[in-house]
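A single protein chain has been omitted from the complex, and every remaining protein chain is retained in its original position.
Our next item is chain A:
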């Protein structure tokens, strides 16, 4: 169950597992500590998702060259 914490933080667990992990999290201090550690990793990955088109008025340079 503990290794679900990464998938939980990323929001990619399937619904039933997501709910099961939420219940597990209530009682597992190890996973609570890992949740805090990993909580901002997805934000770093978001920088990859958004980098090529940060905003509509700011086209990526690789496209305009």
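Keep in mind that, in the parts below, a residue touches a chain if its C-beta (ideal position, glycine included) is under 8 Å from a C-beta of that chain, and two chains touch if they have at least 3 such contacts; residues count from 1.
One rule holds in what follows: contacts and distances are computed from a predicted model.
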| item | value |
| --- | --- |
| Absent chain [UniProt protein name; select from "RNA polymerase sigma factor", "Glycine betaine/L-proline ABC transporter ATP-binding protein", "Aspartate carbamoyltransferase" or "Sarcosine oxidase subunit delta"] | "RNA polymerase sigma factor" |
| In chain A, positions touching the absent partner | 3-14, 17-18, 25-26, 32, 35-55, 58, 60-62 |
